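Shown here: the complex without one of its protein chains, the others still in place.
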Amino acid sequence: MSILETISLDNDVFRAYAFWTAITIFKMLFMSVLTGRTRLKNKIFINHEDTVGRNVEIVVNDEDVERIRRAHRNDLENCFPFMIIGFLFVLTNPSSFIGVNCMRIGAISRIIHTVAFLNALQPWRFIGFLGCILVTVYMGIQVLMFF
Amino acid sequence: MSILETISLDNDVFRAYAFWTAITIFKMLFMSVLTGRTRLKNKIFINHEDTVGRNVEIVVNDEDVERIRRAHRNDLENCFPFMIIGFLFVLTNPSSFIGVNCMRIGAISRIIHTVAFLNALQPWRFIGFLGCILVTVYMGIQVLMFF
Partner (left out) sequence: MSILETISLDNDVFRAYAFWTAITIFKMLFMSVLTGRTRLKNKIFINHEDTVGRNVEIVVNDEDVERIRRAHRNDLENCFPFMIIGFLFVLTNPSSFIGVNCMRIGAISRIIHTVAFLNALQPWRFIGFLGCILVTVYMGIQVLMFF
């Protein structure tokens, strides 16, 4: 391995890593926007300063808001590990085919997970969850064996 | 791009990235300390092993503790994406002016967010939240276009 070759525009795996990491980050930020929009729409506020001038009560639990927040928390638990291990995996210099598809499968799995979670669709939620976990475990094993 | 030039002490943008990432991490760790201190002060314990010898009941919801935890969770949702995309953004070799100010604005926005959240100050909480999101989105678009 030379980092000059792995962290380079000439390396398909690194380019796929950067691209799908950015897409996954955008997907995660969208959860924040969605939570905010749903709070405004359903008038669900948990901080007293947000109720000023709105003539509403504090509401701690709203199923719509909580579902988005559970999906978002699941992102925190799974997307960051995928991205951190993904970067180290790039440095192990995997084949282009395996490396690029790991990034694709991991990121697309998380998109499937989000869509399925927000729409209460099983087994798709589980499939999306599992897809990213399996890719992360595979990449993690490669990292452990390489370093 | 050559990583020899971007990830280097000679690159102002990378130095700003490392500096503000460390500051933001310290800010996040401070939330843990603050949660612990507030739990001790208000005698709010959620784990039974922490109540041993203290003659207190388990309390699940305390507004002081929960507010700090909400601010902390918002950090998890926004600071890590800022740092991960920030690193990839450094590799796109932006101009010194734009790169350094992205790091500054993103990190200082999160400090504003925390101070405003803990003191229930709107619209400052929203301004701090938005500042970091906008920088992250800008950097994310640059990463998508570059790789």
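Remarks
Letters A and B name the chains as they come in the text, with residue numbers starting at 1 for each one.
The rule we apply is simple: a contact is a pair of C-beta atoms (placed from the backbone, for glycine too) under 8 Å apart; a residue touches a chain by one contact, two chains touch by 3 or more.
The model shown is predicted, which means the values in this text are computed figures rather than measured ones.
Contact with the chain not shown here comes from a single listed residue; of B:76, B:111, B:127 or B:144, that residue is B:76. Contact with the chain not shown here comes from a single listed residue; of B:18, B:59, B:105 or B:137, that residue is B:18. By the touch definition given at the top, chain B reaches the unshown chain through residues 3-4, 7-9, 14-15, 18-19, 21-23, 25-26, 28-29, 31-32, 46-50, 52, 60, 72, 76, 80, 83.
Of the residues in chain A, those that touch the hidden partner chain are 1-4, 61, 67, 70, 76-78, 80-81, 84-85, 88, 91, 117, 120-122, 125, 133, 136-137, 140, 143-144, 146-147.
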